[in-house]
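Missing here: one protein chain of the complex. Every other protein chain is in place.
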Amino acid sequence: MKQIVTGVIGAGRIGRLHAENLIFNMPRQFKVKSIADPFIDRAWAEECGITVVLEDYKEILNDPEIEAVLICSPSDMHAEQIIEAAEAGKQIFCEKPVALDIDRIKECIEACKKAGIICQVGFNRRFDPDFAKVRESVLDGKLGEPHIVRITSRDPEPPPAKYIKQSGGIFLDMTIHDFDMARFLANSDVEEVYASGAVLVDPAIGEQGDVDTAMINLKFANGALGVIDNSRKAVYGYDQRVEVFGSKGCMQAENKTQTRTVFSGADGVVSEKPLFFFLERYNQAYINELQAFHAAVSGTGKVPCDVTDGLEAVLIGKAAIKSLKENRPVKLAEIAE
Amino acid sequence: MKQIVTGVIGAGRIGRLHAENLIFNMPRQFKVKSIADPFIDRAWAEECGITVVLEDYKEILNDPEIEAVLICSPSDMHAEQIIEAAEAGKQIFCEKPVALDIDRIKECIEACKKAGIICQVGFNRRFDPDFAKVRESVLDGKLGEPHIVRITSRDPEPPPAKYIKQSGGIFLDMTIHDFDMARFLANSDVEEVYASGAVLVDPAIGEQGDVDTAMINLKFANGALGVIDNSRKAVYGYDQRVEVFGSKGCMQAENKTQTRTVFSGADGVVSEKPLFFFLERYNQAYINELQAFHAAVSGTGKVPCDVTDGLEAVLIGKAAIKSLKENRPVKLAEIAE
Amino acid sequence: MKQIVTGVIGAGRIGRLHAENLIFNMPRQFKVKSIADPFIDRAWAEECGITVVLEDYKEILNDPEIEAVLICSPSDMHAEQIIEAAEAGKQIFCEKPVALDIDRIKECIEACKKAGIICQVGFNRRFDPDFAKVRESVLDGKLGEPHIVRITSRDPEPPPAKYIKQSGGIFLDMTIHDFDMARFLANSDVEEVYASGAVLVDPAIGEQGDVDTAMINLKFANGALGVIDNSRKAVYGYDQRVEVFGSKGCMQAENKTQTRTVFSGADGVVSEKPLFFFLERYNQAYINELQAFHAAVSGTGKVPCDVTDGLEAVLIGKAAIKSLKENRPVKLAEIAE
Partner (left out) sequence: MKQIVTGVIGAGRIGRLHAENLIFNMPRQFKVKSIADPFIDRAWAEECGITVVLEDYKEILNDPEIEAVLICSPSDMHAEQIIEAAEAGKQIFCEKPVALDIDRIKECIEACKKAGIICQVGFNRRFDPDFAKVRESVLDGKLGEPHIVRITSRDPEPPPAKYIKQSGGIFLDMTIHDFDMARFLANSDVEEVYASGAVLVDPAIGEQGDVDTAMINLKFANGALGVIDNSRKAVYGYDQRVEVFGSKGCMQAENKTQTRTVFSGADGVVSEKPLFFFLERYNQAYINELQAFHAAVSGTGKVPCDVTDGLEAVLIGKAAIKSLKENRPVKLAEIAE
């Protein structure tokens, strides 16, 4: 097995998560040589045994020994770093979103193509074993032709209202995962979107011009219909369920819990709440996506999701924003132009 | 307990079901004196011990001993019979839909009001113990404010394509139950509808100008969002599930099965398919709705769903038809005018 | 369908339950002509429309119009009434236990045989649809050869300690149902019993010389092994589960609940407790056993459980008592002698 020398750009929550997964779970596959972040926690880096700790990510790009980079910086830096990393000939794993601007994303696609490098986008949920199994049951025909795709995706707590301002709103910071999941499960592109929304959780979110509860209808190219429902706050935790209904049957992936113990007591029969939030829920998926990245870089696998997928998810998000604003179904073709 | 002398108009499948429930399950509450149907199976009536078997329902209306009638005739006769029965001073239980024409339904409302009689409409699903419990959890505040209502409603087999022609199509013959259920669960009227649909099950349905797979978004007066997904054919049977998500929690009602046995074998862990179709699934609900009718007629309870509810369901159905045709959200106010 | 003219002996809780089931659920199959109980509630009988209300059950036996009797009197009267009813040529349905004395039960078997009449014993649990399906899966070979039979049977509340004195103790008043269920599910007789027990719920039960928590091992004639666990008090309600493990798979019947709704809230994911006690849990089973009795009397079915089955259950119970006392496995052959 080839060990890939890697640099990590960005040491925030997700950057540290990926770095730790590479170091402690995939030591045979990856060697984390260096990490760059202006505000890095050096004690943490030392504990992880990362020897090269940098402030400027460009030093990683200039290091000829480094074959692959993980871009985990703030979202608005992703596109620039992708382009620079591509030009430096690095294989790229980039957190989503690639960018919120369509043209910028297209530049990234172009840059990667020109450089002949891989750019995997961090749609981690695709690597969840349950969702992957639903997808597989679509691909292998077990479900027949997909007719209906249903996704429930609810967060345990809303983000601070000020986060909304920079994030692009619910459709670009939260539903964007579900948009990708919808394409993944239907095995088809989305052609049209109708979004409805409401402010039912936190009025401060409404004051930012966003909604906190949403229902989004999707029409897929293959004729299937889809629906995503979102809430910024489910009191019982992180609710992440999917269902694909097809001509030969229906497959559901239910929430996951810490244990499967069930307690029968005077007040009822109680099982556990869903795993708290994405770090717990998609723990295995974060490892799996980097294993897939290893396979893609080593040439033993295909890139499972790239900047094109990132582009599609943003297009759907933009269509949803326009649909909500204008209260009408919006075709992706309108946005893509 | 007061025994109510009753006449049954129409002895098709649903008429016979109701008559048998009255005779064999509620003998203390109801006495079925007579039944009218031009094509009645007299042997069946005899076995049930119904002594007066008529061809013309007007004889039931003219019988002064009869206090209540069950209208189970073909749908296009409902409105006329409601009006006549109201004029004859009978208490009425009528199968849905009351009529497909909005004005005609309003005439029925008027006639009942003028006669001072009860007209309960057969929205049997409201009386399903599971769905009733979800509703109750909305009313008693256990779920907090309702934010999202989700209904999955899929039939085991599509009807013959020619049935579609007379039925008014999927939104008026099938989804109409779900429209009522949505209002029931959200405890709120629907204000706007957006419907998408596709022909994925049977092209013959498409040739009738109808769809066989549908996804309908609802906006409720109380601010909640709703979605209904329908299919004319689920290979695993009659799929009838609801979910209400609110500020304090989420309640789901799953499918019911004949038994709760689970078989673990070499091919997997297998539990039963949902109960086959509406007669099995809503078996208890059909009994419960007539017990509620008894209570309403006896004055010990309120009419749980009347012609006004029937009107609302048809309005939503008409809005869905228009929405699908014009591919835009349609307000109920547009239809009601 | 033949309507069987029936008399009910005993109008306590179970007598009234059976009478109401006959009258309100099976009016075509049975006519309840008379009921006898020295302490009968006449208002109840009137409401049920039973015209002949007697103090002395012998009048029922002397009524030539009556074809079948239901014996629902106190347990210590069962044997005498079976013998008298058999001599009077009545078809018999008798509540369990037939008697606690082995010889007395054998006299009942003899009397029925001599009279050529049917005597069905009220092992109602055999008629529960879930348990019946497990049995059916043993009979039709779906489970292969049965290897292990597991029964969990726990009551919601202990009976008053003084009841224990007359009942014969836990093995004869409570586990006796499970002993019959074990034979039913294994499709085999029991050959040897080892019982352990403890007083963990109520010391007053211990003072009566009985246990309130028990674990009973069974060896079946067909080689399978069985275990029953009992408690007089499960705080979450009436816990009634069975499992048969065989060479081709395992089938479990889980507890039943009022509805299948599930509430996800801040404290967990909560489903309903089991149905409260036997009247609720075996509601359908009580109806089904009388339908089977109707079939047996009408000659369209076989008697599903008779005095011989009652005898076997008591033999196992006696073996369990002896086993607990002597702390050793006890063969049924020891008791039968």
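Order of writing sets the labels: A, B and C. Residues in every chain begin at 1.
Keep in mind that, in the parts below, a contact is a pair of C-beta atoms (placed from the backbone, for glycine too) under 8 Å apart; a residue touches a chain by one contact, two chains touch by 3 or more.
Nothing here was measured: the structure is a model prediction, and the numbers come from that model.
*Asks:* Among C:Leu185, C:Ala234 or C:Ile335, which one touches the chain that has been omitted from the display?
*Replies:* Residue touching the chain left out of view: C:Ala234.
*Asks:* For the chain that's not shown, point to the residue among B:Gln3, B:Gln208 or B:Ser264 touching it.
*Replies:* B:Ser264
*Asks:* Any idea which of C:Val5, C:Ala161 or C:Leu225 touches the chain not displayed?
*Replies:* Among C:Val5, C:Ala161 or C:Leu225, only C:Leu225 touches the chain that is not shown.
*Asks:* List the subunit B residues touching the unshown chain?
*Replies:* Residues touching the hidden chain, for subunit B, are 234-236, 239, 264-273.
*Asks:* Residue by residue, what part of subunit A touches the chain that was omitted?
*Replies:* Those residues of subunit A that touch the unshown chain are 1, 23-25, 27-28, 47, 129-130, 133-134, 137, 142, 248-256, 258-266.
*Asks:* Since one chain isn't shown, list which residues of subunit C touch it in the complete complex.
*Replies:* Its contact residues with the unshown chain are 145, 147-148, 150, 152, 154, 194, 196-198, 200-201, 213-215, 217, 219, 223-227, 229, 231, 233-236, 239, 245, 247-250, 327-329.
As a convention for this text, only the chains that are shown with their structure count from here on.
*Asks:* Based only on mean CA positions, could you tell me how far subunit B sits from subunit C in angstrom?
*Replies:* 40
*Asks:* If you average the CA atoms of subunit A and of subunit B, how many Å lie between those two points?
*Replies:* Computed value for the inter-centroid distance: 42 Å.
*Asks:* How many Å are there between the centre of subunit A and the centre of subunit C, using C-alpha atoms for each centre?
*Replies:* 58
*Asks:* Residue numbers in subunit B touching 2 or more other chains?
*Replies:* 248-250
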